[in-house]
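Apart from one protein chain that is not included, each protein chain of the complex appears where it belongs.
Chain naming follows the written order as A and B, and within any one chain the residues start at number 1.
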Amino acid sequence: MRDIAVRVKNVSHRFGEEDEARNVRALLDTSLDIARGELLCLIGPSGCGKSTLLNVIGGLLAPTAGAVDVLGKPVQGPMPRDIAFVFQENALFPWNTVIENVDLGMRFQGVARAEREERARRSLEAVGLKDFAHHYPAQLSGGMRQRAALARALSLQTDILLMDEPFGALDEQTRMILGEDLSVLLASTRKTIVFVTHSLGEAVFLADRVAVFSARPGTIKRVIAVEEPHPRKPDFVTSQKFTALRNELYALLHDEIRKTVSAESAPPATPGALS
Amino acid sequence: MPAAVMQRIARSPGLARLGVIVMLLAIWEAAARWVVDPLFLAPPSRVVTSLGAVLGTRGVPAALQITVFELAVAFAISVAIGLVVGLVVGLHNFSRRSFMPIILLLYGTPQVTILPLFILYFGIGPASKIAFGVTHGMFPIIMTVAAGVQNIKPILLVSARSMGASSVQILRHVIFPHMIPSFFTGMRLGMTGVLLGVLLAELYVSTAGIGYFTTLFTQNFDPTKLLGLISILAAMAIALNEIVRRLEVRFARWRD
Partner (left out) sequence: MNAGGARSTSAAGSHAVQIGFVVGLVVLWYLAATRWGVSSILLPNPITVARDLWEILRTGEYVDDLRVTLTELAAAFAISATSGVVLGYLISRSTYRIRVFEPLFAAIYSVPIILFLPLYVLFFGLGPPSKIALGATISFFPVVLNTIAGFGYVDRLLITAARSMGASDYQLFRFVLLPAALPVILTGMRMGFTVALLSIIGSETIASLAGLGHRIVHLAEAMEMARMFAYIAFVVAIAAFLNVVVSTLEKRGRRF
């Protein structure tokens, strides 16, 4: 049995007080074991709680019920030495250059100055931004900014990486390229990665396992295994195995997505109403 | 005017602007020379040639120095107070909600009504000018600093926290740099306020500052020297404003 890096134990989370009109049950009794070195995707309809779960795992949010153990230790707050985040939006500090951003992350973590320069250089090279070290985020494209955010996270040399729809704001083609590069990059490290995404193809391409969420209040409906070694080749995407898995995900998600959308809007008018 | 010149002007607004200014100066010159009683208006040509005489008038250079001194001190104090109060008010939601309305209220009142009060309290020397300058200059700085601290994108704070930054580190490496452009905008506005406050106080009552000389030249019906002195002060104001404006542009570079 493999080493368990993250153990989620019956986590529930509610926003707002029970008697308030605005209370939201984001997560309901969710449990999950994430093995060391695996890449697990969380996928589900909007508002199903996948980002909430990620924040709970990372110690940014205390759940209203349940607990999480990371590397054997209970999570009670951010654990910067063990967990690094990559967010969807631009979380780079706009007044710093790329390399200054990477350096600052390590400063927060407490890395000694002598080591920071070397680590920064290596992580920027790993993501292909070596020539853009002294650029400001505003001067970079969306894809490059996310590479920079990834470099910052990598330089922290944590065992665990939590990524919250990191490619969500990018166009399809950039996503594809970044996905392939990520796969190559991570094949060479032994990090445990939890990756939240909306994209079915992205989930199948990147993940070792995919946890499918139900509609709100979210809970894990099913976990699907993708047995394919890393680094994944681009032609994996066109294989039958890929298509079968993608279809399976689609079937699981379709009802949940419909449920979410109909909960947010009125049902369609009956045909007779228009005449 | 020859066609070629017209064409040049048509292509360059800057040149046309110069032309407008020249035309206005010409009208001023003509009016002052031939239309208006010389007791009330002096032509620009004479104003320019008498600038030396203005500066040579006993007490004027010292008065200018005192005014610059008042402006500098008032500005420094405004910046200090503005920064501290702005940070305190901006950092905590509660203090912001409590004190911002009060600050806005104070900022909106016509401070010029209490100018005589300032003189009564601080005397007719530089102290009252400095104090009045500070009350005009500090509010824009408080408000822009508070805004700069307060409108930071939450994701930046979350990101820093996730990397293990302490509160001090967040203040120093995230909140402070984020607030800097707003701070410089505030300083530009603060400089305008300080200029207004100090000059108002000077014009009201002054025994050794430039207000003394504006009154003197007015009462002596000496428009030449009066215009000369005002031109010097205007040039000074423009220079000071330009300096803060340049600083603002320099330090706001990472914004958009």
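What we mean here is this: a contact is a pair of C-beta atoms (placed from the backbone, for glycine too) under 8 Å apart; a residue touches a chain by one contact, two chains touch by 3 or more.
As the structure is a prediction and not an experimental result, all values here were calculated from the model.
Peer 1: Determine which one of B:Leu87, B:Leu115, B:Val145 or B:Met163 touches the chain that has been left out.
Peer 2: Selected residue, touching the omitted chain: B:Leu115.
Peer 1: Determine which one of B:Val54, B:Val73 or B:Leu226 touches the chain that has been left out.
Peer 2: B:Leu226
Peer 1: Which residue numbers on chain B touch the omitted chain?
Peer 2: Chain B touches the missing chain through residues 10, 13, 16-17, 20-21, 40-41, 93-94, 97-99, 101-102, 108-110, 112-117, 119-121, 192, 195-196, 199-200, 203-204, 214-215, 217-218, 221, 223, 226-227, 230, 233-234, 237-238, 241.
Quick note on the criterion: only the chains that are shown with their structure count from here on.
Peer 1: What whole-number Å value describes the gap between the mean CA coordinates of chain A and chain B?
Peer 2: For chain A versus chain B, the centre distance works out to 50 Å.
Peer 1: Taking the touch rule as given, give the residues of chain B at its contact with chain A in the complex, in rising order.
Peer 2: Within the complex, chain B contacts chain A at residues 153, 155-156, 158-166, 169, 173-174, 177-178, 180, 254-256.
Peer 1: Report the residues of chain A in contact with chain B in the complex, numbered from low to high.
Peer 2: That would be residues 58, 60, 78-81, 83-85, 87, 89-91, 93-96, 104-105, 107-110, 136, 138, 156 of chain A.
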